[in-house]
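All protein chains but one are shown at their positions in the complex.
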Amino acid sequence: MTIIESPVQVAQQQTRELPPPEKREIVFDVSALTVSYGENPALKNVSLDVYKNFVTAFIGPSGCGKSTFIRCFNRMNDLIPSAVVEGTILYRGNDLYGPDVDAVEVRRRIGMVFQKPNPFPKSIYDNVAFGPRVLGMTDDLDGRVERALHQAALWDEVKDRLKDGALGLSGGQQQRLCIARCLAVEPDVLLMDEPASALDPISTTRIEDLMHDLKREYTIVIVTHNMQQAARIADMTAFFSVQVEDGRRSGVLVEYDATPTIFTKPADKRTEDYVTGRFG
Amino acid sequence: MSVASADVPIQGGRRRGVWRGRIFVGLLLLSMAVGFIALGTLFFDVLSRGLAYVDPVLLTNPPSSDPDIAGARPAILATLYLGILLILFTVPIGVGTAIYLEEYADRNRWYNRLLELNIQNLAAVPSIVYGILGLAFLVRGLGLGRVLLAGALILTLLVLPTVIIAAREAIRAVPGSIREGAYALGATQWQVISRQVLPNAIPGIATGSILALARAIGETAPLILIGALTFISFNPTVMGPFTALPVQIYNWTKLPDPKFKALAAAAIIVLLIMVLLLNAAAIWLRNRYQKRW
Partner (left out) sequence: MRISLQEELDQLEASLQEEGTLVLRALRGCLNALERHDAELADEVIAFDDEVDETYVAIEEGIQSLLARQTPVAIDLRNVLAVLHINLHLERMADYCVTVAKLTKLVHDTPPDETLAEALEDMGTRAEEMIQAALDSFANRDVESAESLVDMDELIDAANRRVVHQILSISADPDLREWGLRMLLVSRCLERIGDHAVDIGEQTAFLVSGQFREFTDASH
C-alpha cells in the first residue's frame, strides 16, 4: 500500500499560502521610528518589516498613531510643517528620508488611497489620467486609463461614460476610482488609510475582494479601525496602542504577527483585550 | 420630568416663545423694508428725472455747454478703458499674491504676517487717500502726469486688497483632500496649484474681480484728485487726459441749468446699468460654477 501525498501539502499548493519567514522579501524596513508634531510624540520607537505581496494591516484604538505611521511611508508627513520624523525607514534598502531622495518619485512608487474618497472634480478619464500626465507618462494614455480601471474592477461600470464627471459616481465607485488613479502610475506599494470606513457594507466587501486580487501584483498596507476587516483580509497585522508617559499620550507598537495568530492566540494581553473587544 | 406632565394636552395652548419669535421676524422685515424703501426712492427719483434724456445723443455726443446736444461719450469710453486696464492689472497681481500667501508662505514668519495685516488694513482705507497717494507718487513722483494710466493704477491699488481677499477665499475653498490626493500621486507643488487649485478657484476669483470692478467704476474722489478733467470733447487715450463717468456726473450736477441735472440723472442711469450688468455677470458666474464638494 502506498502512502499518498499528505492532503495538508496538497492544500498548501492549492491556495496562496504565505511564504515562510526566510523566503519573504522585505519592502519596508522600519527601525526605531518616532514621529512628533512639535513637542508631542505621536508615535514612539516603532520597528517592523513590511513584506512584498502581503496585505499588512495596522489596527488599534484612535490616537494610537497608525495614520501618522502609514503617512510616513510615502512622505505625506512632509506636508505638515510641524511634523518631525526620527529613526529610519528603508524602502527596498534605500533610506526613504535620505538627503537626495525625490519625494515625487517616492509618491509615484508608493501610492495612497484616503478614507474619504477624493475624486477630482473632473471627468472619470481625467481623474485616472491625472497621475500619468503630471509625471510625464503620456504614451498610450487611453491604454493606461483602461488598464487601471480594469484593475480597480471599475471598467465595466464606467466604460461608456468616461467623460462624465467623477462626482456623479456612488461612494463605492468613487473609492475604486481613487484606487484606479493610484494604479495608473504603476506603483509598487499601495497605502490605504481606512479605505472602506466611509462606505456601505457591499462596497466594503468589493474593496476587500479587490485587495485580495491586487496583492498578487502589489504590496498593500492598510490602516483600519475595523479589526474584523483586518482579520478578513490581512496577512500580517500590527496592533498599536496608546501609552501615557509624563502626561503625554503617544502611540506604540504592541504586537506584530501573522493575522491568524493575532486573532487566535495573541502573545500580549493588550492585544487580546483589544481584539476580544474588552478594551477599556 | 414628572409623570404629571404627561397629562398636559398637546394641542392648543400658547408658549412664551411664540410672540418673541414673531416680534423678531417683524423687526427683521422692518429693517429690510428700510433698505428697500431707501433704495427704491433713489431709483425712482433718478429714473423720473433722467429717463427722458437716455438716448443715443447721450451716448455718442461729447459734452457741450448746450444741454440739448451734450453727451457723455468720452466719459463712458474712459470708464470702459479704466475697467479693462483695471482687470489687466489687478487680476495677475491679486491672484499671484493670493497664491503666495495661501500656498507658499510660512505663516510663522513675521514678514508674511505683516503682509497679511497690511492687506486687511488697506481694504478699509478711504478712496480719497488713494487719490492723494496717486497724485503724489504717480502723477508727480513718477511724472506720469494726469493721464488715464495713472487713474487705472490708482484704482488698481484701491481694489487690489479686495481682489486678494476674494482670491484667497476662493483658493482656500478648494478642499485639502483634493490637494492631498494630487500630492499623493506624485505632483509637485506647482502642478497641484496649476492643475487642481487654480482651475477650481477661478469662478471664485472671477466673481471677486468683477465685483471689485463694479465698485471701482463708481469711484469719483481719487479720479478727481488726480485731475480727471472736467471738459474733454475728444476720445480719451491711455496716456492722455481723461474724464470718467462719475466725474462727468458730478460736474453736471454742479451746473445751474436744470437740464444738466436731468442729464446727470441720465448719466447715472447709464452708470447704474453698467454696474448692474457687472453684478449680474458675477452672480451668473457664481451660480454656474457653484461647486458641490
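Labels for the chains are A and B, by order of writing; each one numbers its residues from 1.
FYI, a residue touches a chain if its C-beta (ideal position, glycine included) is under 8 Å from a C-beta of that chain, and two chains touch if they have at least 3 such contacts.
Values in this document were obtained by computation on a predicted structure and should not be read as measured data.
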Missing chain: touched chains present in the view: A
Given A:Phe73, A:Phe240 or A:Phe263, the one touching the chain that is not displayed: A:Phe263
Just name the one of A:Arg24, A:Arg232 or A:Arg249 that touches the chain not displayed here. A:Arg232
Touching the hidden chain, out of A:Lys52, A:Arg92, A:Lys116 or A:His212, is A:His212
It is residues of chain A that touch the chain not shown, namely 1, 3-4, 6-8, 10-11, 14-15, 205-206, 208-209, 212-213, 228, 231-233, 259-260, 263-264
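The criterion applied here is as follows: only the chains that are shown with their structure count from here on.
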So, in whole Å, the Cα centroid of chain A is separated from that of chain B by 49
Which of the residues in chain A end up touching chain B in this complex? 74, 76, 79, 81, 104-105, 107-108, 111-112, 114, 116, 118-121, 130-131, 134-135, 167, 178, 181-182, 185
Under the definition above, what is the set of chain B residues touching chain A in their complex? 106, 108, 175, 177-178, 180-188, 191, 195-196, 200, 291-293
